[in-house]
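Apart from one protein chain that is not included, each protein chain of the complex appears where it belongs.
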Amino acid sequence: MPKLKVSLLTGRTIGQGQGKEYGKLSDDYWKSVAICEMDPDDIKRLKIKEGQNVKITTDFGSVVVKAFESARAPHPGSAFIPYGPWANLLVNSKTHGTGMPSFKGISAEIEPAPKEKVLSLLNLLKEHYKRE
Amino acid sequence: MKNNVITRLKNACAISETKFLNYSNHRRQVPLVRKNGELMEASLDEAVRRSAEILAKASYPILYGWSCTSCEAIRVGLALAEEAGGVIDNTSTVCHGPSVLSIQDVGMASCTLGQLRHRADLIIYWGSNPWSAHPRHIDRYTAFSDGRFQKSAWRRYLPRLNAALTKKRLDRASSLVLRKEVSAPTETAKSPSYALARKERKMIVVDVRRTHSADVADYFLQVEPNRDYELLQALRMIIRDEELDVDEVAGVPVEVLEDIADVMIGCELGVLFFGVGLTMSEGKLRNIDAALSLVRDLNKRTKFLIMPMRGHFNVTGANTVFTWQTGFPYAVDFSHGYPRYNPGETSVVDILCRGESDASLIIASDPVSHFPRQAVQNLVSSPLIVIDPQITPTSLLADVVIPSAFVGIEAEGTAYRMDHVPLPLKKVVEPPEGYLTDTEILQKIFQQVRRLKGEV
Partner (left out) sequence: MRLIVKNGYVYDPLNSVDGERMDICVKDGKIVEKVDERKAKIIDAFGMVVMPGGVDIHCHIAGSEVNAGRLLRPEDHFKDIEAKTAITRSGVGHSIPSTFTTGYRYARMGYTTVMNPSMPPLEARHTHEELNDTPMVDKATYPLLGDWWFVLEYLRDGQFKECAAHVAWMIDATKGYAIKIVNPGGLEAWGFGRNVRDINDPVPHFNLTPKEIVRGLCRVNHLLHMPHTIHVHTNNLGKPGNYATALETMKCVENLNNGDKPVIHITHCQFSAFKGSDWRTMESGAEEIARYVNRRKHVTLDMGQVVFTDTTTMTADGPFQYILYQLTGNKWVNHDVETETSSGIVPFRYRRKSYVHATQWSIGLELALLIEDPWKIYLTTDHPNGAPFTTYPRIISWLMSRRARKRTMEKISRRAQRRSLLPSINREYSLYEVAVATRAGTAKALGLKQKGHLGVGADADIAIYNLNPDQVDLAKKPKAVRRAFQTSAYTIKGGEIVAINGDIVKSVEGNTIWVDVKLSSNPRTVVSDLKRRFREYWTVEYENYPVPEDYLTASSPVSVKAEV
């Protein structure tokens, strides 16, 4: 299966900003945040179609999200995930003495994940943060 | 408004419209306390009592959030943190904390937004996408606003917008005809046009990818990811008439940089807005340092100002209240009986990652959604109190949940705009029966903690 190395950015979008005002448990939020925006050429290189699931892995974790074509192309080699619980499974918590984790410019690997599902918010919480 | 329900908004931006019309979705109805692993309904008194017990017993609690509530609530929060001997921190710690650190090294040449509306003819957005994150910024305060000495540049934008839409349509059409994607070649940076030398308003966007804001700008500069620092320092050198030994910096040819520097020096009043694009990428506070120093150096040649684009409607207020009461803007540790400040040591992400805290109170914030996984895992492994108007991922994992009234909709209070102007937030509707404001809830918890600690 093809794999792609990218630099991962996390950030705000209008969709995420509006989605969170609908409530973090809403479908709107889930749809606007459990996604990844990629350069159309990069999507081709992975041999997938828009809307299919991909698995993103960094040194700190991995997560499955839906891939979409970025409207901000071209930016081959960069991918963007909106802020939220899915993105945070991938970021570096080390702050290098500044208090601030690294939310942008993280090295990541993306591969197609046709057989895996995108976790719902509740399942994500259960799987990663289950309380004893 | 109809029957205490908001039905319509005028003059609101997309984000605030959604907020005002949908705030009552996903409301918790009653306080909850976790018993035997399950969150059960409880009375407010019980929830408050349990919260006070958790905080009074803890030896190193953290109190986090604060950026989406009123200054009045934050004042009580500080008293509570001091009483409990814990660490109080706000969302700057994962947002513009590095900007604060840099300001503490370099200072900052800034102003209120009206100053820019009246006077700014050069507006630069760096690592910031106001079109998406601060939708009214451009038409209220910068390129598309009217001021005493400068007029809106809206009229010049319209032909540009038409041209961009036409190009998109042509690309679409040709890709349908040719049955393959026609994507634009990666742009090599070109110099800004001579039009930018005019004294009318003009907007420049600098970013790693072409955002919506870039489409609206007079000039867009694409910078390689994690290379903002080099670019800023290179511009600084040019402003100071120093020679650059290289041909290009961060993917941008030096001749282009020299032309951009000319535009910056030639303006009447310029402003640089910067966003988390700078604080969060490699270099963090050093990027901000470079931006602050660049603007400071520009003041030798012309009037230039800088401002961070803050998220969370009252993060500036949180910084402000923290500072006047404790001397420090965030990451304040009261465990020794007096305020201590050392981001990297006393900041909550670090404390959580080191597993040092033994209880948390989260207010007006959702760290489970916004903190890296390791920090979240430690957050939920000790007693967790959540005060929030809505159900959030954090409240789903809490031990005590206390619903509160929405500041700015159901409760009044003071908040600070990103340029430090204090504004009164109004109460527009009544909160649901039994809902208290953050201030009232915190007061109750504070009184009980004092009692438990024997100070009353």
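A few comments on the model shown:
Which chain is which? They are A and B, in the order written, and residues in each are numbered from 1.
Here is the rule we go by: a residue touches a chain if its C-beta (ideal position, glycine included) is under 8 Å from a C-beta of that chain, and two chains touch if they have at least 3 such contacts.
Only a predicted model underlies this, so the values are computations on that prediction, with no experimental measurement involved.
With respect to the full assembly, the chain omitted from this view is in touch with B. Across B:M108, B:L232 or B:L436, the residue that sits in touch with the chain not pictured is B:M108.
Contact with the chain not shown here comes from a single listed residue; of B:P225, B:G311 or B:P329, that residue is B:P329.
Among B:E242, B:E268 or B:E430, only B:E268 touches the chain that is left out of the view.
Interface with the hidden chain, as seen from chain B, comprises residues 71, 75, 79, 82, 100, 103-115, 117-119, 140-141, 148-149, 268-269, 296, 299, 302-303, 305, 319-321, 323-329, 334, 336-339, 341, 414, 416, 420-424, 455.
Quick note on the criterion: only the chains that are shown with their structure count from here on.
Between the Cα centres of chain A and chain B there is a gap of 21 Å.
By the touch criterion given at the top, residues 14-15, 18-19, 22-23, 25-26, 37, 93-94, 97-98, 101, 129, 132-133, 135, 181, 183-187, 208-212, 225-226, 276-277, 279-282, 284-285, 311, 330-331, 343-344, 347, 349-350, 353, 366, 368-377, 380-381, 390-393, 396-397 of chain B touch chain A in their complex.
Note for the complex: chain A touches chain B at residues 7, 9-14, 17-18, 21-26, 40-41, 44, 60-61, 70, 72-76, 78, 80, 83-85, 88-89, 91-105, 121-122, 125, 128-129, 131-132.
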